[in-house]
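Sharing a structure with you now.
With one protein chain withheld, the remaining protein chains of the complex are depicted in position.
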Amino acid sequence: MKSDNDKIHKAVALLVEQMQSGVLSHCNQNGERYPSGDELAAIVDLCYAILFPGFFGDSTSVNTDTLRYHIGVNVEKLHVKLVEQLIAGMCFDADDKKDPETRTADAREMASDFIESLPDIRDVVCTDVEAIFRGDPAAKNYGEIILAYPGLKAIVNYRIAHKLLEVGANPLMPRMITEMAHSVTGIDIHPGATIGRYFAIDHGTGVVIGETTIIGENVKLYQGVTLGARSFPSDENNVIIKGILRHPIIEDNVVIYAGATILGRITIGHDSVIGGNTWITESVPARSKVTL
Amino acid sequence: MKSDNDKIHKAVALLVEQMQSGVLSHCNQNGERYPSGDELAAIVDLCYAILFPGFFGDSTSVNTDTLRYHIGVNVEKLHVKLVEQLIAGMCFDADDKKDPETRTADAREMASDFIESLPDIRDVVCTDVEAIFRGDPAAKNYGEIILAYPGLKAIVNYRIAHKLLEVGANPLMPRMITEMAHSVTGIDIHPGATIGRYFAIDHGTGVVIGETTIIGENVKLYQGVTLGARSFPSDENNVIIKGILRHPIIEDNVVIYAGATILGRITIGHDSVIGGNTWITESVPARSKVTL
Amino acid sequence: MKSDNDKIHKAVALLVEQMQSGVLSHCNQNGERYPSGDELAAIVDLCYAILFPGFFGDSTSVNTDTLRYHIGVNVEKLHVKLVEQLIAGMCFDADDKKDPETRTADAREMASDFIESLPDIRDVVCTDVEAIFRGDPAAKNYGEIILAYPGLKAIVNYRIAHKLLEVGANPLMPRMITEMAHSVTGIDIHPGATIGRYFAIDHGTGVVIGETTIIGENVKLYQGVTLGARSFPSDENNVIIKGILRHPIIEDNVVIYAGATILGRITIGHDSVIGGNTWITESVPARSKVTL
Amino acid sequence: MKSDNDKIHKAVALLVEQMQSGVLSHCNQNGERYPSGDELAAIVDLCYAILFPGFFGDSTSVNTDTLRYHIGVNVEKLHVKLVEQLIAGMCFDADDKKDPETRTADAREMASDFIESLPDIRDVVCTDVEAIFRGDPAAKNYGEIILAYPGLKAIVNYRIAHKLLEVGANPLMPRMITEMAHSVTGIDIHPGATIGRYFAIDHGTGVVIGETTIIGENVKLYQGVTLGARSFPSDENNVIIKGILRHPIIEDNVVIYAGATILGRITIGHDSVIGGNTWITESVPARSKVTL
Amino acid sequence: MKSDNDKIHKAVALLVEQMQSGVLSHCNQNGERYPSGDELAAIVDLCYAILFPGFFGDSTSVNTDTLRYHIGVNVEKLHVKLVEQLIAGMCFDADDKKDPETRTADAREMASDFIESLPDIRDVVCTDVEAIFRGDPAAKNYGEIILAYPGLKAIVNYRIAHKLLEVGANPLMPRMITEMAHSVTGIDIHPGATIGRYFAIDHGTGVVIGETTIIGENVKLYQGVTLGARSFPSDENNVIIKGILRHPIIEDNVVIYAGATILGRITIGHDSVIGGNTWITESVPARSKVTL
Partner (left out) sequence: MKSDNDKIHKAVALLVEQMQSGVLSHCNQNGERYPSGDELAAIVDLCYAILFPGFFGDSTSVNTDTLRYHIGVNVEKLHVKLVEQLIAGMCFDADDKKDPETRTADAREMASDFIESLPDIRDVVCTDVEAIFRGDPAAKNYGEIILAYPGLKAIVNYRIAHKLLEVGANPLMPRMITEMAHSVTGIDIHPGATIGRYFAIDHGTGVVIGETTIIGENVKLYQGVTLGARSFPSDENNVIIKGILRHPIIEDNVVIYAGATILGRITIGHDSVIGGNTWITESVPARSKVTL
């Protein structure tokens, strides 16, 4: 047992040394907190409770009389938590040099802007629910979609995350929110993507939608569809150039079947149908039918 | 900060108005409760504790002497929880016009019927465990399969959900139970599918098995296999017709390798082998070998 | 209600009888405990808190002054929990005939060996973080990768699990640890695989890496890549032979794009690029480019 | 170990037999639930959150703008929980023969009556806070009294419990609520007592106030004061007669010092001072000073 | 902030030094665990669930049909937890030199002996409930006494603790169990006291019953009664002699009113009545009436 303790103490000493050497970047700054996965999950839960009252949240006694109390409390809690996490996100950004008061003021404004947009988010999400319902013969009613469809979960988390990006949140926070959905649905939508109304994903496991993708209205994807990048240009130092427009544009009314792979900044013209397992790296005109 | 509060109060007012307009369907009915994800998870946990005592549940002291007490308590708790959720499922169905007492009586009977079938479910699940063990060189013993194989989890949740459908549960509840497995395994089996004994799925991520699929005995699937629909006929109003038989029939002793896609109401004849990444939309006779 | 109770009592009796018949293997041995999923999750959480202090664990007040206290406490807790679960793993192995004291002594040594290797694990994981950062134009900084990239989670859990296998843990425990990552990332890496430094997986859903796979340094995989077995030879009794080398060898500096399937004990030569959706069952020389 | 199991199984058999013999009254009726200590504690917590917003409850973000949302949600939750527990109280009363619907209707009305009286309860409690503040040189401000004075806690729980008795709750429920305060303060006030405004108890451990006590306005008690019964008359069968008026009447503006014992249906006249450790079993005129 | 850290590190160093100096006894032995307050609380909860099924424990669905399952599971859990805590108690005793296997065997036997006595404990507790009911005009029914009377709680915890002492538990464990009741009732009964059937305590705050007290059948105490020691003889080294019989003997059918103090190894003869606030240090013959 002596040698057990020796090994342990030696490991502790080495691990502490690694951290303090400064070569590695995993060491926290003093006193500042990183965005918290648990808090972001609570933020997403509050959004769901606000967007779908009666389905999510502490809904056992929600009725039309008391709805406004619940919405009010949930919106207020959401504001408090958003402000905290938005500040945490700023602390995470090494280039952010704001003083604490400016950070708080900025975070409060971002949080309010996000909350102001919740009615609009709700409007769009309703179109997504309807699109899923219209396109799936197995869907019995809207409630089933809200409670049991992974595709909707991935879309709602994306819409929340995308809006946070728009109001100015540090990108880590939206990314963690879409990753939460990815981990339970297998659908990986980057928060930076732009996606129109009436968006539907069926089954969804394996779907990947990249950062600079643009998707129009009334588009439907099946499982395993990749909207990805084709290549990553590097600069003269052989470092990948970040931020280039590198993912596809999908126009309105397109259906893309399971396993299709669409790569690069190409355009799939409106009203096209892309068959399953296809591999597409060139633009396709409107009303095309592409099959294997 | 004043304007923050203005934005927030305005958002609350708009959100409440949206809900109360009645156009949207997301508003809870007064006093009735929807099926609860947490309660369904507890129901599934109880089923696992009953089917695999010593592996799941409060098993720290289960032994052959005290097993009957544990099974007894767990079966009783399962009955209580099932009755509650079965009633919640009925409330969810807008067409259900039963009075409360009939609902309770019906739910009690469904719950008892489900419990009565647990020994049979256990019998079938044992064949699934054995099928996985026989077919995977990496499987060291039955316990590893029970504790660590996502394929088994997806199958067990499906078998529970399918039986609930058979005893008459509102379809939302079984759907939520298979979706629980989908979210942690990436395997999406519709509770309406019919699946025979000795069923094995290896790795499993991306597997999709549609609502009207029929699978015989001793079938094995690998990751990424889709047993899906080919097209969704619409009625004269351009509304998708629900309930049509649209997924494949897989006969006994078939193996389907990774990434194969089988679409439409076609039949894969018994003792066939379907190669990886194949795309099949026409029936295949018994003892076929299909490769890319 | 009488008949409800009848059905329930009958089911209890049948279930108890099934368990006690001894034909089925799901019955716990008296007094001994199986490895616990919750405890293994706690072990993985402690490893993350030790490897990435400030990112995971009870990190609200970690700073360079107090880091050593936190590392110390976490390493000690890890040792205690490892010893318990390593013993549980031995009990799980029907062939293990050690007496309790030997089991404890062996478990203590394995746990110390594992802890002794943590600094090395941390070194390798740092190369993985860097490899992901260098290869993904969407990655803003190391922190984002640590907090939000499923690929890293799958790799870290694999590295923990693989080391446990090396120090002699019963294989069930490492398997459960990689399966935890599989369930939230869709990436299925067998703990028995051998994987070099600077390993990156992008998106990752659907990736499968089999038990006897060998991967060199600086390899990158995209979603849906399978490194699998081609066939499972059986012995004269038609029982699959376990333990055969049956998965690919991927040499240094290989990139494998989404959906590629590589099967059998073949070698992908160094500096090769394997295109998306390819199906490869034969070895490929160094510096190859394989496309669909 | 065999004999261990024998003893255990024998004990189980005996205990079950005792319960089922019907001689003992500790056996639950089928399907009906007794009032729950946890739920009553939650009810009391909600009352505190409503009466003292910002001091108790989920108060981290209560401000004057959002107060109404919080009060609204808490009042609604209170109503739901009260209805459940009021019904449980009725089930507890063996003489209650109401059908379920009448029970629910009655409980809903009682709960609403209780909630209607909350503003009045708040008014009275404010006088209690002020009385404590005026009489204690150690009290720094109202907040300290609300957060840290056991006397106030005992009084508030009593006022809640007494009102529940008034609206018709089964006596068990109010009794459990005052007993909650008794257990943490050592102050035992029967919910049936009648107590006027501006009531103060200092320190309080050991105070006992009996069921039929009447206390006027502006009365102050110190620790160890008993307002008790002197004797319990029995009927011809030697059974104690329940419900007799047997505790003292304390008129307005009386101070009773530590350890005084006042027994029987006697009257302490207004503006009297009762000294510490006195033993009083006869009425005392107004403006008396009684000392040891 | 630098000086903050200096103060903190200095304090840590001093505290560690104090512990390791060995002068102080507060340092844990390596690897062995002290009895756990939480576990003892769980043990007491299980005893309540077994003694009063339907009142305590997970009772939502207990009925006469399923009672035996619940009793069985609870008794089994109780046995497991008792064994652990009995072993922890032995470790706490510095003089205990047993090897681990003997400790476990002894603990298992003690636990079984305790469980064997549960039906008898239940018999006696029933007499206590009845005694309280007969003597309190405010008591509405047995259930109220079981759920809301602190006197009963103190007595039941005492009876459990006393039996544990009888089966041979280390005295710390019973002491912690009676102290749990003391902390919520203000009634301090030493587990070593001997107390007969039909024992009642009313209100109870401030009651003290010493280690060597003997109480007959059908005795009733009111709040603030002390059954204490008069003096503590010391040995030649001026060290108090432990274990001397120093508390009163109360014979059958005695009533002792509030605040009475009875000190020393004296006897209160049967059928006596001791008045409130009396101070008694000499024996009293049978059928006495002592008043202030």
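In this document, chain identifiers A, B, C, D and E correspond to the written order of the chains, with residue numbering beginning at 1 in each.
Simple rule for what comes next: a residue touches a chain if its C-beta (ideal position, glycine included) is under 8 Å from a C-beta of that chain, and two chains touch if they have at least 3 such contacts.
Note that the coordinates shown come from a computational prediction; the quantities given were computed from them, not determined experimentally.
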Which of D:F52, D:F92, D:Y158 or D:F199 contacts the chain that the document leaves out: D:F52
Sole residue of C:G72, C:G135, C:G196 or C:G275 that reaches the chain not shown, by the stated touch rule: C:G72
Interface residues of chain D (partner: the chain not displayed): 50-55, 59-64, 67-68, 71-72, 75-76, 79, 108-109, 111-113, 115-116, 118-119, 122-123, 126, 134-144, 146-150, 184-186, 203, 205-206, 223-224, 258-259, 276-277, 292
Where the missing chain touches chain E, by residue: 1, 3-4, 7-8, 10-12, 14-16, 18-20, 24-28, 30-31, 33-35, 37, 92, 94, 171-172, 175-176, 179, 182-184, 186, 188, 190, 192, 205-206, 208, 210-211, 224, 226, 228-229, 232, 239-244, 246, 259, 261, 263, 277, 279
Residues belonging to chain C that touch the chain removed from view: 60-61, 66, 68-73, 76-77, 79-80
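By definition in this document, only the chains that are shown with their structure count from here on.
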Chain copies touching (chain A, chain C) - same or different residues, decided at half shared: different
Furthest chain, CA centroid comparison against chain A: E
Approximate Å spacing (C-alpha centroids) for the pair chain A, chain D: 51
Centroid distance [mean C-alpha coordinates] between chain C and chain B, Å: 26
Chain E, residues touching no fewer than two other chains: 60-61, 68, 72, 76, 79
